[in-house]
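Questions regarding the structure given below will be posed in turn.
A single protein chain has been omitted; all remaining protein chains appear in their positions.
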Amino acid sequence: MSIFKKILIANRGEIAVRIIRACKELGIGTVAVYSDKEKDSLHLRLADESVCIGPANIAASYLNIPAILTAAELTDAEAIHPGYGFLAENPQFADACAKSNITFIGPTTENILTGGNKIKAKQILRKKGVPVIPGSDGTIDDEKIAYKIAKKVGLPVIIKASAGGGGKGMRVVNEPEELANAIALAHHEAITYFGDGSLYIEKYLTRVRHIEVQIAADKSGNIIHLGERDCSIQRRHQKLIEESPSPIFTEKLRKKIGEYAIKAAKALNYRNVGTIEFILDRADNIYFMEINTRVQVEHPVTEMVTGIDIIKEQIRLAAGYNLSVRQSNININGHSIECRINAEDPVTFVPCPGKIESLRLPGGFGVRIDTAIYQGYTISPHYDSLIAKVIVHGNNRLEAIARMIRALDEFHVEGIKTTIPFHKKVLTNPSFISGKFNTSFIEELNAQEAINGATNSPLS
Amino acid sequence: MSIFKKILIANRGEIAVRIIRACKELGIGTVAVYSDKEKDSLHLRLADESVCIGPANIAASYLNIPAILTAAELTDAEAIHPGYGFLAENPQFADACAKSNITFIGPTTENILTGGNKIKAKQILRKKGVPVIPGSDGTIDDEKIAYKIAKKVGLPVIIKASAGGGGKGMRVVNEPEELANAIALAHHEAITYFGDGSLYIEKYLTRVRHIEVQIAADKSGNIIHLGERDCSIQRRHQKLIEESPSPIFTEKLRKKIGEYAIKAAKALNYRNVGTIEFILDRADNIYFMEINTRVQVEHPVTEMVTGIDIIKEQIRLAAGYNLSVRQSNININGHSIECRINAEDPVTFVPCPGKIESLRLPGGFGVRIDTAIYQGYTISPHYDSLIAKVIVHGNNRLEAIARMIRALDEFHVEGIKTTIPFHKKVLTNPSFISGKFNTSFIEELNAQEAINGATNSPLS
Amino acid sequence: MDTNNIKELIDLIDGTDITELYFEKDGTKIRIRKGALSLPKQEVSNATSISIPDECEPVSPDYHIVTSPIVGTFYAASAPDSESFVKKGEQVTKGQILCVIEAMKLMNEIESEVDGIVDKILVENGQPVEYGEHMFHIKLS
Partner (left out) sequence: MDTNNIKELIDLIDGTDITELYFEKDGTKIRIRKGALSLPKQEVSNATSISIPDECEPVSPDYHIVTSPIVGTFYAASAPDSESFVKKGEQVTKGQILCVIEAMKLMNEIESEVDGIVDKILVENGQPVEYGEHMFHIKLS
């Protein structure tokens, strides 16, 4: 067994750069792939080799399985890292890699399939004693069952697509008479977006916290967790600010959620790194929500507090090594916060691609920048609007917040609009600073501003 | 007692930026000072206010005590941080601040005076049982005494100016007949450069390691040390690469040198932060060399392994707070390395100022950049050639080295020459990687390359 | 040639989207360029020529460039011991096979979209090709 000689990175932007960095530090050769309008992208410049795999249209390039596998074969890459998004949670791709004798850097195809089937995942974990959100134990085959469940768990409920994600195929139901229509609509969306109309029903928990646990598992069955991330600052189910540890977590709660995460990983026979997402309600009840079978955008906050390089660990695990650390050696040091900086209008959140005319990134003690932008680079409208992740570490949460504010003050960018002013508004909000907030924070902040009058907003 | 409302930073470049960052995180207002050709300097842009204090000539601006104090008074700054260099170790300046009721952020005037008088510092510490380099116990008033000492400690010896620094007023003597002439020359240089002809003589220790210990002391007499830094990679007494911990240190040696450092600080009645410099010889003997009564260029490597923000601690101590940590709470986590990137030719080390046409700084996990440069900035020939400090942290020394190499690979700069290629050569050298090197490393590396032929050098 | 001739030339290209005209005859040389040129990351200089990106080599409109539609391995012939599909200087017709690109064990035949003469073959047998990589220049006939 030895580490790979060369890895192809089937992604772009900051995550491709992140993976290339890990490979370089491990002495692994790197192959970047790109679409034909991306000759200036940073991931090409940093990789040892690069292959153009198709036109800007992502279906023909970053989702083009034959092109990516051919690029890997032509460059003698032994493994493919899919990053997040694109093919990261595509079981066909994981399978196709295996058939081409190329290691897919991620969990097993079985893990990906279970992660993608939210009903199945819930069923398995409920049986193993992991609490799940009250609701249907399987698909809702008829409307009457849906009524029964709604009555049992109490309204509001949410209808979800089993194969869903990204807010699609989801419908909240507040009144019994809305149920039939909601099911019909969700079914239609589920078929349209995912080609699978299976639905399930759950109690709709509001004003909760979104807590997730990073896990890692090796082929010998060792499983560890790296503590929790609090991702409750969301706008329309999109995470904006993440932190580790959660400001409201006690050691007791951390131990409990960690045990659930490990139980879940064990039940699913999980391999490689992944994330178990939970809901924490106002009474500190923990409910399993879903499992993400990939590395996540917000993985750096866990790296900052544990000192563990999750991407390096992921690559080593994929190469067949056992975990490099034991649970007992994992300590949470200080506090870390990540702000996702998007090329978007800070008020309307409308994407704002364009050329970066001038750029000065923040730096100094406790500041980490994960980005693929540079002065003179033109942000393409074809891809995600995430342009940089600003990650800070401090000895405690207040130091981390002060550091993030000073880092965002330093972040100078001309030529495009970014969400930096929005982040500053959140970071200086008393509820955020107190740590007492929930998934409705942004919504309520915006509602409050609407009441105060848009003209009073520092962002308008 | 409360923290300052506003601080004037009597410096420029990366250290001014470093101090402004600490102030911002502490909620302290900042005043930058600058010379009239520096309107584009980053420290002005990041500070809340700025005052032009004179022309580019440093004697008329950054060394202009009345101008700096007037700027502080006009802006209502309560304290002045001198950074390093310029007025940082000038007792007249510290005194003048006190007379103007402005807090000098640094040690007492008495500490600065003792630090500047190397003979006195040695005498004090020898009495307190801190080993010092064998040599004269005071100034050498006549040649005969010098002969006697040289005979006693053995050749080679070094003649040093008591008020000296930066390699000036120093003469190595290998043969007895060279002694008289060396004394005459050193005396002449000492008068020319420092206005004080006092000399002392020491055994000249070669192939040793330069080890220094960061200390911090509060007004209540509490003193802590933050472990050692190994600064043995030097070229003509200029540090190029520093690391913490030292690759050859055992826990026992760390405990011993820490005790010496604290004993020294106690003997000198030291306040605020400072550094005790030692020599470690091939038999692991430790000798006190000198004390630096300021923050040092290489302070970040200590911050990276201890998690303690030395500049914040320094400001708090100057404001009258006690130390925020105890010795028992200080742990050395992982390994940190700093490379000083200079705007110099990587082979000849000739300064190379000019406009930065294109710039991409390294980033990602474990990488910290302390710099005041940006794309489009023109490096002035009037100041130091240090343009950026690249600091990395890893779980162990090999990870830190791999991370530094990948960071330097990423560091893209056009328009000026930098010492980056030189650093890469050192970082990939087997002796450096093994950790077995001494202060002659760079000299011997260059000599070896001269033998191999300049044309074979990857840098020529 | 006098200024009248030049006026004629200018009238000729003015209003068209031609950006450069160069003319040389009997020791007389004329170059006319049109349009604002911005040069990235360069000081203002006397250079006013348009920088040509890698992907669009200076091929006159009389030529057709055949690019690779997929990532794969370029094969000039159907089998190792066979003759090449086309040779330099050879006349090809629309629909004629120019080469094969192997990807995922599949042989993708690449046909000519034009009638013309093979002017350049830019890829060697067995060499990997990227998406969009230039493979042939075909002089239109």
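Per-chain numbering from 1; labels A, B and C assigned in written order.
FYI, a contact is a pair of C-beta atoms (placed from the backbone, for glycine too) under 8 Å apart; a residue touches a chain by one contact, two chains touch by 3 or more.
It should be emphasised that the depicted structure is a prediction, and the values quoted were computed from it without experimental measurement.
When you scan B:70, B:378, B:395 or B:429 for touch with the missing chain, the hit is B:70.
For the options B:54, B:247 or B:366, the residue in contact with the chain missing from this view is B:54.
Even with one chain removed from view, chain B keeps its contact list with that chain: residues 35-36, 39, 51-55, 61, 66-67, 69-71, 74-75, 376.
Just so we're on the same page, only the chains that are shown with their structure count from here on.
Mean C-alpha positions place chain A and chain B at a centre distance of 42 Å. Separation between the centroids of chain B and chain C, computed from CA atoms only, is 59 Å. Shared interface positions of chain C, defined as residues touching 2 or more other chains, are 41. Across the assembly, chain A contributes 376 as residues in contact with two or more other chains.
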